[in-house]
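Here's the structure, in structure tokens; my notes come after.
Excluded from the complex is one protein chain; the other protein chains are retained at their positions.
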Amino acid sequence: MNFIHNYIYYIGAFGLVFIGIYIILVKRNLIKVIIGLSILDTGINLFLISIGYISKGTAPIFSKIDMENAPMVDPVPQALVLTAIVIGVAVLALALSLAIRLYHHYGTLNLRKIKEQRW
Amino acid sequence: MRRIISLILLAVVALGIALCVIHIPFGAPKTKVGNYYIDKGREQTGATNIVTSVVVNYRGFDTLGEVTVLFVAAIGVSAVLATLKKKFQKKIEPPSLVLNAGCRFLFPLVLFFGAYIFIHGHLTPGGGFQGGAIIASAFLLTYLGCRGRRISESRSKLTESLSGLVFVLVGLIGLAIGGHYFLYNFLPKGVLHSLLSAGIIPIIYIAIGFKVGSEIAGIIDKLVEES
Partner (left out) sequence: MLAAAISASIFKDLMNAVIASCLVSLIAAILFFLLQAPDVAMAEAAIGAALITAVFVIAIRRTKRYEE
């Protein structure tokens, strides 16, 4: 039980990653694939932040109340994940506009039918 | 058939990753760079929010790259959806009075809240990106509540371009004045815990807040395209 309690954040983050990869590999509708991409992105960000956690640490912000003895968590992964979230939203907006364009051109969003129509 | 093969593949990859991740202890201090930023961050930059000083001051060039990626994505959405043939004009029913009045009342309050978050970026949790997302949510509220009102496209593009230009100009001024590198912190650092402190960090965050807010509002405006 102690084993599960230590690693629960890693299990949750990698569970999201593998569910996202499964949706991208198996599903046929294009918008379902983009939903899988968004779930994959969230899982990776959760894993990066859970690496920088220090036991019994506090948030890396100084305030007027003096609490000098508590250790602070690592601030570097938080800065990287802040960048990654914003880039994720930009990529998703562009992917959805391409999906709208594909729908107007082919009339369907089923990936098998689009592949058959090309050849 | 496709499902079984992909499930077997994912099981093999999961086993490999589990063998590697078990050796990472959860909750133990791992690097020394974080400790250096926490110890020396307050006196070198003057900001009390350490994540803000890492994003803008120590790693400011990565933030410039990210702003560029957002800019290119907004241009891409406009370019892809530009030549789409519009459908016939459906008649838009006007929204009810309660919805219309409520959204018009809430819109300046949400804008005010977003501006508060990105102005106090170096003192409290928050900053440019969070404040910009809240401003874009305020514009989304007007699209949902008062249908038929659109934001003027030329003004939003003007705001976005000017904010990006302010960011690059502040960096170049830092390079020209004294320091040896881009985005040198040249304004005086001021007193801790006060609003006008930490050099160029509030100026850059205000520029980023305006830019991200008008960009995402422009993306939503391009996607809606009802009239």
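By letter and in written order, the chains are A and B; residue numbering begins at 1 in each of them.
Here is the rule we use: contacts are C-beta pairs under 8 Å (C-beta built on N, C-alpha and C of every residue); 3 or more make two chains touch, one makes a residue touch a chain.
Note that the structure is a prediction, hence the values are computed from the model and not measured.
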Query = Which of these, B:Ile24, B:Ala101 or B:Val224, touches the one chain of the complex that we don't see?
reply = B:Val224
Message = Give me the chain B residues in contact with the hidden chain, please.
response = 49, 51-52, 117, 125-127, 129-130, 133-134, 136-137, 140, 216, 219-220, 223-224
Key: Touch list for chain A against the chain that is not drawn   = 9, 12, 15-16, 19-20, 22-23, 27-29, 31-32, 34-36, 38-39, 42, 45-46, 49-50, 53, 57-59, 61, 73, 78, 81-82, 85-86, 89, 92-93, 96-97, 99-100, 103, 108-110
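By our rule, only the chains that are shown with their structure count from here on.
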Message = Nearest whole angstrom, what separates the Cα centre of chain A from the Cα centre of chain B?
response = 17
Remark   = Within the complex, chain A is touched by chain B residues 2-3, 6-7, 10, 13-14, 17-18, 21-22, 24, 26-31, 33-34, 37-38, 42, 48-51, 54-55, 59, 62-63, 66, 69-70, 73-74, 76-77, 80-81, 84-85, 124-125, 127, 129, 192-193, 212, 216, 219, 222-223
Remark   = As the complex stands, chain A meets chain B at residues 6-7, 9-10, 14, 18, 21-22, 25-26, 50-55, 59-64, 71-72, 74-76, 78-79, 82-83, 85-87, 89-91, 93-94, 96-98, 100-101, 104
